[in-house]
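Quick one: the structure is below, questions incoming.
With one protein chain held back, the other chains of the complex are shown just where they sit.
Note that the chains take the letters A and B in the order they are written out, and that residue 1 is the start of every chain.
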Amino acid sequence: MLQYAAIVLIMLGLYGILTKRNVIKIIVSLNILEIGLNLFIVSVGFVDGGLAPIFTSQNATNDLNFVDPLPQALVLTAIVIGVGTTALGLAIAKTIYAKYGTFNLDEMGEK
Amino acid sequence: MASIELLLIIALASGFLAYLLGRVNRVYGAIVTIVSSMFVFSSLAYFGFTDSLDTTVSILPYVTFQVTYLGMFFAVMITFIYAMVSFFNPMFIKDYKYPGAYSMLYILSMAGVIGVFFTDNFMVMFFFFEFIVWTSMFLIPLGHSRKAAVSYYAFSAVGSFALLFAIFMMREAAGSFGINAGLAAISGTNAIVVFILLIVSAFAKLGAFPLHTWLPIAHGNAPHPFSPVLSGALVKLGAFVAVMALIKITPNSYVIVALDLPLAQYLVAIFAGLSIVFGTLMAIRQDDAKKLLAYSSMSHGGYILLAFSLGSSIGLSGGFYHIVTHALATGAAFLAIAAVGRQTGTTKMSELGGVIQKMPVTYVVYLIAIISMAGIPPMGGFISKWLIFQAVIDKGLILLAAAVFFGSIGSFLYVFRPLAALFLGQEKPQFKGILKEAPVIMLIPMIVLSGMNLVTGIFPNIFLQFINKVIVELGMAPVVLGTYTIQGTNGILDPLQITIAFGIGVVIAFIIFILLKKSKQVGLMDTYTAGNFIYSEELMHYSVDFYAPIERLYEKHTTHVQDMYKSLENKVKEFGNVVKYFFFTNKPEITVFWILIIIGALLWGDLL
Partner (left out) sequence: MSAILLIVIPLLAAFLSILVKKYSANILLVVSFASVVLLNYIPLEVITIGGFAAPYGINLILDQYSLIALYAVNVLFFLVVAINCAKFKKLSSILLVALAGLNGMILTGDLFNLFVFMEVSGIAAYLMTTTNQKPLATFNYLVQGTVGSSLYLLGLILLYAMFGTLNMQDMAFQISSSGYHIAVTAFPFLLMFIGFGVEAKLLPFNSWVQGILGSSNRLTGPMIASVYAAAIGFVLGRLLTELFVFEGTLLLIVTAILGFSIVAGEAMAFGAKKVREILLFSSIAQAALVALVFLSGFTGLAALLLIANTAGKLILFLITNTATDQLGNDDISTLQGLFVNNKVVGVSFTVAVLNVLGLPMFFGFVLKMNILLEFFQTDHLLWPAVILIVSVVEGIYFIRLLLKLWFKESDLPQVEFEFTLKYVVVVVAALLILFGVYTAPVEQAADDLTAIQYIEGGNL
């Protein structure tokens, strides 16, 4: 189920980038795309009825049904990168606004 | 023994020497070109004809050499033209923007010639082939026009890459880059493809129809001393490729029984015939003497291709001999025009006239050259054209024979025009008193070339005997030669006899000229036309609209081929603009859109 939600979010993000003409909205769409992607990554590691992948005194054997921990680690990195890109995008959006006085791509008068 | 490798290295090294000396004083660089090209020519000729060229290679990587009569024929002839023309360099070097580079590239392109003709390896041959292209390409813009070099490069590139593709196909068939192995190994459908590619290459280099449009642009705009090299020497690289295609490869094509000629060869012959006709017609129209000679090169390229395509011994020897006589004649003619161009600053016929008064030697050189070009005895051009006529008529190719005769008569029409317009007639007012004969150093090569034009006409057997060796090497029967005579298929030619008869005629004419009253010089304005008062001498120049009635027949159809290439160029540009319109906007969504399209294409194909 989670996968479908993630794919819908990714599609939504792509749709936003494809149709929106506003710089901020495009950045938001990028974010949606990334969130969808992150969800998808986490969902890959999901195991139905699985345990948290931590050895404890109760769960001290490898035979137990752990969820995959790797995607969770990947997602952390991906989120950080996404935040960095968003921050940079917003900074550029600010310079765009300073230069053109608008956020709308169609009103900038530059090919 | 003389090592070819050593010669090549000396030539390359002297190129750089020419540049360095050219930096000190531009004339020194030009003098190096004379010394170097004379050295290369004379050692090639001397050691070549005494069969003592050494093919061992000790320094250069990958390069291997072989000495063939075919290669030697081309190499000696081309370096001879280089050597002759180099005498003009010191006189012209001051006009160039980059004199050091001119001297260097001049020698380097000549060094490339050694590489092309003495190797037994296709890759090495192609290396030097392209080497010649780019070195000579940078020489052309030193003249009048930058566009000329672009056009030269474009057509040369088409030729080179067609050749390259053919080379790789032959390599695949033979398993090595060996020239002989490659040509022998190709067969079946591949042979047809290779044949077509080589012919395209030959046509592009020779400037034959329909790949001719670069010729007038490049020859007409190249520096004056480089035009004869282009027309007399470098264009002949195409003939070399044509020999490979037409003689050494026999694609398994349909043989036209009535003509006893394979279809492939016949098609080449037809295009060659068209080159003769179109070249002639276009040459008749030109105002610039250099462009006129360029179109004449196109028509003579047609002669050479036609001769080779017939596949008979007479045809072959006619073709080879025509390469020699045309190189000598066109070299002399271009040099004469170059001399006039240097002394007057223009080569346009409508701006010149009466040059004979001040430059009689140049006039005689030009006269001899055009007699040879028009194929009139006692010059070399007559012998080679006679051989080609023999071969064409022997095959019974009526239409092509008509083209050949048309070209011959036509060439008389057009070469006569610069003679009349440029040398004869009235002296132009702007040149009165300032025009002088060309300096001695320029007269030397012109006189040598004229002498060669005569020798090729009177004693052709000296050359034909060597050409026989080439023909035998190519696997054909040699042409039967007497001491002074040539045995054709339907008659014997005795050039010596013709020359004597011709000489007697000249003597009689000269006696009459001496005995009769001298002609009187009058000014151009000393006339009136239908009661009109003549106020400008230009109007009376009779080279303007010289052949107007003939030109009128086809003047609307002279630019079709140029238009074709122009529109091809525009199509490429348009395609680029369409792509740019679809893919390159400053809108981020474009990329996403195309990504989705492509993913869709994949899913459509494999998964859904």
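Methods note: contacts are C-beta pairs under 8 Å (C-beta built on N, C-alpha and C of every residue); 3 or more make two chains touch, one makes a residue touch a chain.
Only a predicted model underlies this, so the values are computations on that prediction, with no experimental measurement involved.
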Partners of the unshown chain among those that are drawn: A, B
Selected residue (touches chain absent from view) among B:G345, B:P360 or B:G576: B:G576
Identified contact with the non-displayed chain, of B:V24, B:A477 or B:L603: B:L603
Candidates B:L164, B:A245, B:A307 or B:A421 - the one touching the absent chain: B:L164
Which of B:F41, B:Y153, B:Y366 or B:F502 contacts the chain that the document leaves out: B:Y153
For chain B, residues in touch with the removed chain: 61-62, 97-98, 123, 127-128, 130-131, 133-134, 137, 141, 146, 149-150, 153-154, 157-158, 161, 164-165, 168-169, 171-172, 572-577, 579-580, 583-588, 590-592, 594-595, 597-599, 601-603, 605-607
Chain A residues touching the omitted chain (full complex): 10, 14, 17, 23, 26, 30, 33-34, 37, 40-41, 44, 70-71, 74, 77-78, 81, 84-85, 88-89, 92-93, 95-96, 99-100, 105, 108, 110
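Note that in this section only the chains that are shown with their structure count from here on.
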Intercentroid distance (Cα basis), chain B paired with chain A, Å: 68
Residues of chain A touching chain B in the complex: 14, 17-19, 26, 105, 110-111
In the complex with chain A, residue positions of chain B that touch it: 585-589, 592-593, 596
